[in-house]
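Missing here: one protein chain of the complex. Every other protein chain is in place.
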Amino acid sequence: MAKDKSEYLIERYNNVYEVVIGLEVHAQVTSNSKLFSSSSTKFGAEPNTQVSLVDAAFPGMLPVINEFCVKQAIKTGIGLRAQINKRSVFDRKNYFYADLPQGYQISQFKYPIVGEGKVVLDMPNGQKEVGIERLHLEQDAGKSIHDIDPQNTLVDLNRSGVALMEIVSKPDLRSPNEVSAYIKKLRSIMRYLGTCDGNMQEGSIRADVNVSVRLKDSKELGTRCEIKNVNSIKFMQMAIDYEANRQVDLIEEGKSIDQETRLFDTKKNETRSMRSKEDAHDYRYFPDPDLLPLEVTDEFIDNLKKDIPELPDDKKKRFIDEFKVSTYEATILVSDIDTAKYFEEVVAKMGKNKDIKLAVNWITGELFAVLNNKNLEISQSPISAKNLAKLVNLIKNGTISGKIAKTIFELMMDGDKDPQIIVEEKGLKQESDPKALETLIDKIIDDNRDKAIEYKNGKEKLFGFFVGQAMKVSGGKANPQLINEILKKKL
Amino acid sequence: MTIDLKTIKHISKLSRISVDEQKAQKLAGDLNSIFEFIEKLNELKTDNVEPLTSVAETTLKFRSDEIKSENIREQIIKNSPEDNEDFFVVPKVVE
Partner (left out) sequence: MMSNITTQSLTSLVDNIKNKELSSEEVTKAFIERSEKSKELNSYISEDFSNAIDKAKKFDQNPNFDLKLPGIPIAVKDLFCTENVRTTAGSKILENFVPTYESTVTQNIWNEGAILLGKLNCDEFAMGSSNETSYYGNVQNPIDKGLVPGGSSGGSAAAVSGQLTPITIGTDTGGSIRQPASFTGTVGLKPTYGSCSRYGIVAFASSLDQAGPMAQNVKDCALLQEVISTYDKKDSTSIDFKRNQYSKELNKDIKGKKIGIPKEYRVDGMPKEIEDLWQKGIQYAKDCGAEIIDISLPNTSYALPTYYIVAPAEASSNLARYDGVKYGFRAKGENLIDMYEKTRSEGFGAEVQRRIMIGTYVLSSGYYDAYYLKAQKVRKLIKNDFDEAYKQIDAILTPSTPSSAFKIGEKKDDPVSMYLNDVFTVPVNLAGLPAISIPAGHDTAGYPLGLQIIGKAFKEQEILDVAYAMEEKIGFKNKITDWWIK
């Protein structure tokens, strides 16, 4: 079997290992209020200011479910092409922790709201399907802060009770790159659906990563370790890389791997055992008697289906068919809902005589570079889709050259200026009058008689010299295509 | 079936209730007599019985997604045995 270069394998002497990865992604549901209480979910508030009596588990307080969170979970399930369970049950997961006020987390254990589904990844060597095991709704915990007070731990319950979707993948992932692609795809789908804002800096997506290794071509799964609560793709990749190598080393040394929960230390870039916590883990799940089974009708689900927007896979297909962009370009354009929106707006604003290829180049080239430099999201782009469309049109209809366009692009960033106005104000309009250009070229040939003769005698390299001179004399405004034509004729 | 001291200690750990030797002995005695009484259930065959989910014969009612609870930090923290006005305070957690 030919070895695929994109495969992630770990080699030791004669042994080649592959890594088996499954992810439990915790995605914060986009909603105004919490899953079982009516306090705000807004990020970044002062500590304990978004805490209701229910969130702080005061005696006699009871959970009441937020309909919108249920809809969000079902929509996400539809986006993951998953089975929607018309009946699901909330269970209590019992454990003690400072930031878990009830002494249990309300979650779904045996009967989740969403069952099996799948996600398709676009990898460099083709598509890869990743199975979804389930998706369930649960409460987030509060936050324990260990580094403000040297003697004590401080507890902030603002997050306590915020709705999370736990999305459990099948152990279908085989490399850190696939994990990255998977998280990005999930994030993309949820952002299209508006069910999770995908803001990883704010902790909207976190994951528990299950890692095991096995000899390549082996069918059996190795003992897995769970790396808890990793909150960036980079850390997930680093953690997997470290953990996989650690496990391989253990096997090579003839040692066994303990099934355990591990923590990724972002300072040392290594995983370490959380065995102390593991000991007491017996969550004693049982159906929450404060809640009844969650039942939804076919009609309820059908109404949500009507609300599902075009998702990245379909959009990509359409972009390829409709706009004739390449698969690669389409993949980039649909990867994030805001990019896709921007692109579609540019296309719409370009009007009839549009050059989509050129627009794509400007978006994925100049615009992405600027956003990257300034660390901005496309939704915060300093240049609106409308003005970018105008710019592309100005190039397309020959008003400006590509080179001038770059200058104009820079100027547009200052307050999203209209490129047409910049062209007029600065007099940057391309010189495309053949007569004017002929006069200009005649003068250049006149001034450089010797070089003209050399050219005629076969020194063809000199053609470039004349083009350069023409551009220089015109201040870059000469239409390069016309210059070429006239020069060829005159020389 | 008997519940031994080791089990008592395990469940006391899960319950976060400290027990000393004497208390464990007493609990083991109590629990054993209670479970002897509970074991009566084993007489019943229930293989084909669906467990009861709720006696409330109704479906789960939804709440609309509105923010109704404002900042009540003072109320929330008021009853706390130890706090610093902004946070609940607990002895240092060692991970």
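Letters A and B mark the chains in the order given here, with residues in each chain numbered from 1 onward.
One rule holds for everything that comes next: a residue touches a chain if its C-beta (ideal position, glycine included) is under 8 Å from a C-beta of that chain, and two chains touch if they have at least 3 such contacts.
Treat the numbers as computed from the prediction; the structure is a model and nothing was measured.
Take chain B: the residues that touch the chain left off the picture are 3, 7-8, 10-12, 14-19, 27, 30-31, 33-35, 37-41, 43-44, 46, 49-58, 60-61, 63, 72, 75-76, 78-82, 88, 90-94. Of the residues in chain A, those that touch the hidden partner chain are 53, 56-65, 92, 94, 96, 98, 101-104, 153, 155, 282, 284-286, 289-292.
Everything below uses one rule, namely that only the chains that are shown with their structure count from here on.
Across the complex, chain A is touched by residues 13-14, 16, 53-54, 56, 58-69, 71-73, 75-77, 84, 86-93, 95 of chain B. Taken in their complex, chain A has these residues touching chain B: 31-33, 37-40, 46-53, 56, 64-70, 89, 96, 98, 144-146, 149, 151-157, 263, 274, 276-277, 280, 282, 284, 287, 289, 291-295.
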